[in-house]
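Structure below; questions to follow.
A single protein chain has been removed from this complex, and every other one stays in its place.
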Amino acid sequence: MDVTFSLGLQDISAIMPELAMISVGLLLLMLDLVVKRKEIIAIIGVAGALVALYGTVSVYGMSESQTVFADMFLLDKYSCFFKIIFYLNVIFTICISFKYMAIEKAAFGEYYALLLFATAGMMIMASAADLMILYLGLELMALSTYILAGLLRKQARSNEAAVKYFFLGAFSSAFLLYGIALTYGMTGTTNITDIATSLFTLGIHDSPVMYLGVIFMIVAFGFKVALVPFHMWAPDVYEGAPTSITAFMSVGPKAAGFAVLGRVLFEAFGSMQPQWSAVLVPLAILTMVVGSVIALAQSNIKRMLAYSSIAHAGYMLLGIIAGTPEGLTSTINYLMIYTFMNIGAFTIVIMLRREGFQGENIEDYMGLAKSHPMASALMLIFMFSLTGIPPTAGFIGKFYVFMEAINAGYTYLAIIAALFSVVSAFFYLRIVVYMYMKEPQNEIVLTTSGPAGIVLAITCLAVLIIGIFPSILLSLANFSILG
Amino acid sequence: MEDVIYNNLNYPIITWTVFLPVLGAIIVLLLRSATAIRWTSLIVTGLTFIISLPLLTGFDKTTHKMQFVEWHQWIPSWGINYFVGIDGISILFILLTTLLSILSVLVSWKAIANKAKEFHISILIMEAGMLGVFVSLDFFLFYIFWEAMLIPMFLLIGVWGGENRVYAAVKFFLYTLIGSVLMLVGIVVLYFTGGETLNILALSSEQYSLNLQFWLFLAFFAAFAVKVPMFPFHTWLPDAHTEAPTAGSVILAGVLLKMGAYGFLRFSMPMFPDATMMFLKPIMILSVIAIIYGALVCLAQKDLKRLIAYSSVSHMGFVTLGIFALNTQGVEGGILQMLNHGIITGALFLMIGIIYERTHTRKIADYGGFAGLVPWYAGFFIVLTFASIGLPGMNGFIGEFLIIFGAFRAKMVYGVLAATGIILGAGYMLWLYQRVFFEKADTERWATGDHKVWDLDMREIITLVPLIILIFWVGFYPEVFLSYMHTSVAHLLENINQTNYAGGDHLLTRLITGIF
Amino acid sequence: MVPLNWYIILSAIMFSIGVVGFLARRNLIIMFISIELMLNSVNISLVAYSHYLQSLRGQILVFFIITVAAAEAAIGLAIIIAFYKNNPTIKVDEINLLKG
Partner (left out) sequence: MIYTLIPLLPLLAFIINILFGRDYIRDKAHLIAVPAVAGSFLLSLVAFAGVLKGEVINVNVYSWIVSGDFNVSIGFLIDQLTAIMLMVVTSISTLIFIYSIGYMHGDKGYYRFFAYLSLFVFSMLILVMANNFLLLYFGWEAVGLCSYFLIGYWYEKKSAANAGKKAFIVNRFGDFGFGLGVILIFLTFGSLDYMTVFSGADSVLGQTINLFGYEVDTITLICLLLFCGAVGKSAQMPLHVWLPDAMEGPTPVSALIHAATMVTAGVFMVARSNPLFSLSATAMNTVAVVGGVTAIFAATIALVQKDIKRVIAYSTVSQLGYMFLALGVGAYSAGIFHLYTHAYFKALLFLGSGSVIHALHHAKHDDEQNMEKMGGLKKYMPVTYWVFIIATLSITGIPGLAGFFSKDEILWRAYLGGDLGKFLWFLGVAAAVLTAFYSWRLIYLTFHGSYRGDPEQEHHIHESPKVITVPLIILAVGAVAAGWVGIPPVILEHADRIGEFLAPVLGHPHGHGTHLEEWLVIAVSVAVAVIGWLVAMFMYIKKTDLPEKIASLFKPIYNLLFNKYWIDELYDKIFVQPVLKASDRIVLAFFDAKIIEGVVNGIPALIGGFSKKLRNVQTGFLSNYGLAMAIGALCIIGVFIFMR
């Protein structure tokens, strides 16, 4: 099944956004040598992302999806939806990084370049039509984030985070590869659609080896989206990494992971849906329980948000478990919402960081409402959104996944999820309690910056508007439904 | 589309009523000076009240159908719409809410010094949420309002409350949330069994299998029983009530507690008649327990505010008892008693807040002989005391009598047991009154020096008088209020009594069969 | 000629050795090597499959893996060095600043 390969124009045009990202990233690397003021680099980075965004949006409305590079690369609405998440993610991250990296004395140009590379990796993952490309994109993303996690060379925490992330990441990608190998061996192809067909033609969708392959891939993807028990890296890395990167990682790789999880499970192994659903159910339960329960005991907000992101991964998984296209829609819908509320929360966290003050302890939020009513009001909104209280977007996300889970007959999962969302409410509330109901210990100075302000404005508005008029997002998500 | 009466006024009255407070909140958000904020919120709440008045005048008492209905598409992909309207069951609560909101702004005039802006925003959002709950005819809309209220209430208790406020606030929030999320699951299940719609009227006209009804009833019960609160889910109430600022307590007692009972009337009963029959007995028993239990606890209370809080448990026990008596007198009495309890207990909390501003103590033991110190205050208080005891001529009597009548009719023993609550009620209220107002006053503590207590001032009297008037109005001419609910209640009851539930299928066996 | 299964079994064994090595050894470098071992086990199986299936995809993927592994090595070692600068150890048991 060797294909005659010819590089056509439509191939290039299809990967324009990725190309834009990567080339701008390279450009930044070079500029870094000559340009002293890193803001300029950052702005160029944002510009690059915006260009890519434009490219994606311009093809979003296309009628049918197109596969290029000999069925290696797939440009469809599904991937476009995720790419938009990635753009938002990287743009927000860059915006909140200006001041922060300066404070951390780590204002390198590479930083921005790496962000763009990582994003490019995610985009490739989202568009991968072939396990090979998927692997490459994943590694591009992973390798860049390893470095970003360890960017603060002077800080032991950052180093350790990098080490842990790197080793476990490599470990997990080995699993992925083994899974790919098994699948390739059984089906004779690595192309996702072909896998589906040959599963059908060869009638091997319940051969144990196929199970092994699927399970190994699930392990690898589960690592990226931090499902229990493959989540262990998350808290440590989130805590150790620079906060801006934590924000970046809490959304990007997770989204990418879900993108490929959905893509592979639904398109390649759709015929094995009962089996992999059965695998995911216990994972989902464990993830929700562990995530929300351990978060209760945290005193470091970055760590707490890490566990909260684990718990959220559990909720998102419900949609995939449902195994229906709508289910997947509910998940990607949740991801988009999660992007806004989580980055919003992290923006506030970053604002607390200033010269000689970490501002990562929950106690540091005591009486924030007195000195900074606006910021704490925003944090309040984000916290309630993460809890899933209407009229915030978080509720819409939860409601949709619950709906699909119940529709697919997983009522008990929905009940468990609901109950543990109450548990998680407790630690989100604690932030609110500290901000509003405690007296300030020492006066708090927020390091505000224009871009950060913009990010806050956008995320907050998005959270509220989506919460009150969900149709906007829902129609987009339904429009981007897989297949 | 169901048969409803669309709003024939030339403006969307319900929408205005519900969202004017939100608008007010936004305005307040932009204001700087505390005085301006206070006046704005006073004006906004006042306007809301005025706007809501046409609901009363234009209401058609001859039909059970939803009135002033507005219908707009909202989330087409889920078949969810912005669908609001009122009927004889909800209308009175809307007026109660708009009225009490004004009073709670008035009573906080001096009491709330710090974070005045946040406070008034919370109050206004709160009002919008409460109104929304009563007008929603779409489950999704209902749930959004139902939950959205938690946030401002949480802040009201936690930020402006007493010493133990954080505990109380968190307890309130989580306790209510648990019930709500279970209801959410129930709602979603209903969504799929009811044909992918959350239109309450449509869902109410559906028939559900007994097993489904059973579980859904439980899910909804979790939410409503906590809100009411029914024994034994009541312990969040005393904490919340006691720690909340006066305005918070007033809103809690006045409106929030009503939503549980309202939920039973609006959802549980029409949608799950068979399950209602199945749960009738346990719920009535719980209600009777609540009546007596609450009263007994009141006898032992040393804390002024806590005592009133527990009396709410007792009174709400009457309400649920009446509602689940499932006969006209019981249900109408129950609804009326909700209104009464809102008025009386709301006013009592106002009174306690007023005296607390002067004495800064809630310990009953610190009081005594206040009748001599603050005669007008004592006068208002005695009226409320006897209203809550249920003295004829005041609103408490009408409600309690109808409820006991209904319960007695439904099942004699419950009526008899509930009636004992009246004796106990007289016991604790009069004893409270004696300990606070009678006997020798500690004059050198209260009549002199910086603790000198002063009698009601004009603002406070203005705050209280409307409620006092209502107390006697309902007491002497309840028909004004009852007449709104007659047809709706009749319609509700005939729906329930059409149930084909044979009984006999005992609750316990159902539980077991349901689980396995 | 050697049947396919032998290659598969070989790669499986190598993979398991890699896993065990990663879990059992306490030295970062050796752990890193075990990971490389796992990757190479995958390569073996891929090549075997590719030969057996008479398709090139497997071998292409192998090239990719080798390249990526090289990049990984570079980054990984860099990270280890950066780490070593701050706290001079490569024993994993001494790396638990972040926990709980």
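By written order: A, B and C. Residues from 1 in each chain.
Definition applied: contacts are C-beta pairs under 8 Å (C-beta built on N, C-alpha and C of every residue); 3 or more make two chains touch, one makes a residue touch a chain.
Not measured: the values here are computed from a predicted model.
Just so you know, the chain we are not showing touches A, B, C across the whole complex. Although one chain is not drawn, the whole complex shows that of B:I26, B:L53, B:A300 or B:I462 it is B:A300 that touches it. Residue A:F216 is the one among A:F216, A:Y315 or A:Y410 that touches the chain missing from this view.
The omitted chain makes contact with just one of the residues A:I12, A:M62, A:L202 or A:L296: A:L296. Along subunit B, the points of touch with the absent chain fall at residues 171, 174-175, 232, 234-236, 293, 296-297, 299-301, 327-329, 332-333, 369, 371-372, 375, 379, 386, 391-393, 397-398, 401-402, 404-405, 408-409, 412-413, 415-416, 419-420, 422-423, 426-427, 430-431, 434, 437-441, 476-479, 482-483, 486, 490. Contact between subunit C and the unshown chain involves residues 19, 22-24, 26, 31, 92-93, 95-100.
The chain not displayed touches subunit A at residues 163-164, 167-168, 171-172, 175, 208, 211-212, 215-216, 218-219, 223, 228-230, 232-233, 235-236, 275, 278-279, 282, 290, 293-298, 423, 426.
Here, only the chains that are shown with their structure count from here on.
Our note on geometry: subunit B versus subunit C, Cα centroid distance of 65 Å, whole angstroms.
Once the centre of each chain is set as its mean CA position, subunit A and subunit B turn out to be 43 Å apart. Remark: subunit C residues 8, 11, 15, 18, 22, 28, 31-32, 35, 38-39, 41-42, 45-46, 49, 52-53, 55-58, 60-61, 64-65, 68, 71-72, 75-76, 78-80, 82-83, 85-87, 95, 97-100 touch subunit A in the complex. Against subunit C, the residues of subunit A that register as touching in their complex are 1-2, 131-132, 135-136, 139, 143, 146-147, 150, 153-157, 159-164, 166-167, 170-171, 174, 177-178, 180-182, 184-185, 188-190, 235-236, 239-240, 297-298, 303.
Listing the residues of subunit A that touch subunit B in their complex gives 369-370, 373, 380, 384, 389-391, 395, 399, 402-403, 406-407, 411, 414-415, 418-419, 421-422, 425-426, 429, 432-433, 436-437, 469-471, 474-475, 478.
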